[in-house]
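All protein chains but one are shown in place.
Order of writing sets the labels: A and B. Residues in every chain begin at 1.
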Amino acid sequence: MEKVLDKKSFPQWVTKLSSYKVYAPVQEDEAWNYEVITNPEKVNLDFPNTVLSPKKIIFPQREVYLEFSSSDEDGLELKEVLPEEEPSVIFGVRPCDARALALTDKVFSGDFEDIYYWKRRNQVALVGLACSVPPSPNCFCLSVDGSPFSTEGLDILMSDLDSKYFVEVFSKKGEQLINAAKTLFKPATEKDKKELEKNRTEAKKRISRQIQNIKKIPPVLKGMFDSPFWDEESMSCLRCGICTYLCPTCHCFDINDEVLSSSPLKGRRIRTWDNCQFPDFTMHSSGHNPRPDKASRLRQRIMHKFQYFVDRYKNYQCTGCGRCISRCPVGIDIIEVLDKVSSYEG
Amino acid sequence: MAEVFEPKIVAFLCKWCSSAGSDLAGVSRMEYPPNVVPIQVMCSGSVSPLYILSAFNKGADGVLVSGCHPGDCHYIKGNFYARRRIALVKRLLEFIGLEPQRFQMSWVSAAEGTKYTQIIKDFVQELKPLGPQTKLRRDL
Partner (left out) sequence: MVNLEDLKKEAKAVLEEGKVKYIIGYEKSANGLMPVPGFIKSPEEVEKLIWTPACVYNLTKFLVDEKRRKSREKKPDERPVGLVVKGCDSRALIVLLQEKFINRDDVFIIGVSCEETGVIDEKKFLKKLKGKKAEKIEFDEKDNFMVTTQEGKVKVAASEVLAERCLECKANSPLIYDVILGEKVKRSMDNPFQSLEKLESLSEEERWKFWKEQLSKCIRCYACRSVCPMCYCDECVADTINFAVTADTTAEEKAQKIKWLEKSPVKSENFVYHLVRAIHLAGRCIDCGECERVCPLDIPIRFLNKKLEKDAKELFDYEAGFDPEQASLVSSFKDEDPEDFIR
């Protein structure tokens, strides 16, 4: 389904979606992040990329698995806590972030379906915004099989054509959103489609950064496990954890118990994000740590994304959003590291 | 009947002076409000800022740190260190917007049972109008 929406009518569409929980990028101080919208008039899609990807809405940084309590008479009682039923919409999802969710979907399905992830995933509609201008100077989606107008993982894709949005719908969820405000949408004309094509050709040219020879990288990485290359590259790493927490594809988690009171026993089991760049990520209870230094952790990050994930899921675990490059405190640049890998002669 | 708010005070009392002072108040059957949860530490200088923050995190409405008078510390200098550290913690907590009345320090010797009861009475009176402490209490 291809439609066109006047930009001036966009706030009205959002207003008609009052039965959904609506998320959109909101600016606070200098940073943009996805927040719940209380005032539909204020939704503004004119933003550079957000600090945290919309992954945090579907896979929150902290969620409760179950509650436990105990008393002398009843013994230990466990209560499962599932995500609440609340149909939601996220506006302004960049294609790289949506592709990242499509990749994470693969991890949380298969032999074991993660019900917490899927309960949230199934009730969220993703409305994408194509990138006519790269939102970050470090974007490189084209190098990792993505594009500024990729539709993977999205229910709707909006493309900015100056005074109007070109709206493409791919799923039933998307159709429901359109139907909530049917009168605001007009069918797309041939002229609109031509404008879209031109817009997209220009958009592709504007992406300035790229990984050279990415196809060479997975096989080269296979032979680099014991190489001193990683020592060199990780010398300036601070093991701060920013790259992993900001990455839209990273999904490692930790499970902890939060005890609220010990007698009577009451508490919760929670899942939080975990970070492979933290020194204790692989600390065993025996005291042995197979990744004790920064070199092994940087190696893990690169190999997971560009070799292990490729072996397992036939995709790079990176969608080229560039957040890790922009926010690394010491300027470690994944594109530079990968370029060095592809020309590595060990 | 409406429930009156009863503030919960966590008091870190040094074993040699303040805790003994509170014992004296008890043995002498002096009346004072039962709102205190006393925690005996070896010296006021051993009170880490983490104890104070943890007390507020677990829901304490007020925190008191009490030690020997300067010059009388059982470990010679512990209370001098406490004087410095608690001053910094107090200023930091005020800076982030916690009500200054919620965190207090006192010198109470082993003979000052009366002073101890007066401190607690005053503390409870000051905390009652402030209501429960919600700012730093854990919200898990």
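The rule we apply is simple: a residue touches a chain if its C-beta (ideal position, glycine included) is under 8 Å from a C-beta of that chain, and two chains touch if they have at least 3 such contacts.
Just so you know, these numbers come straight off a predicted model, no measurement behind them.
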Which residue of B:Glu3, B:Glu31 or B:Asp139 touches the chain not shown here: B:Asp139
Of A:Lys186, A:Lys216 or A:Arg239, the residue in touch with the unshown chain: A:Arg239
Residue touching the undisplayed chain, where the options are B:Asp23, B:Asp72 or B:Glu99: B:Glu99
Chain A, residues in touch with the chain not shown (by the definition above): 28-31, 51-52, 61-62, 137-138, 209, 235-236, 238-242, 245-246, 254, 256, 258, 270, 272, 275, 278-280, 283, 285-288, 292-294, 325, 327, 329-333, 335-336
In chain B, positions touching the absent partner: 49-50, 53-54, 57, 70, 77, 80-81, 83-85, 87-99, 104-107, 119, 135-140
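Definition applied: only the chains that are shown with their structure count from here on.
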Between chain A and chain B, centroid-to-centroid distance (C-alpha), Å: 47
Chain B to chain A touching residues, read off their complex: 140
Of chain A, residues touching chain B in the complex: 258, 260, 268
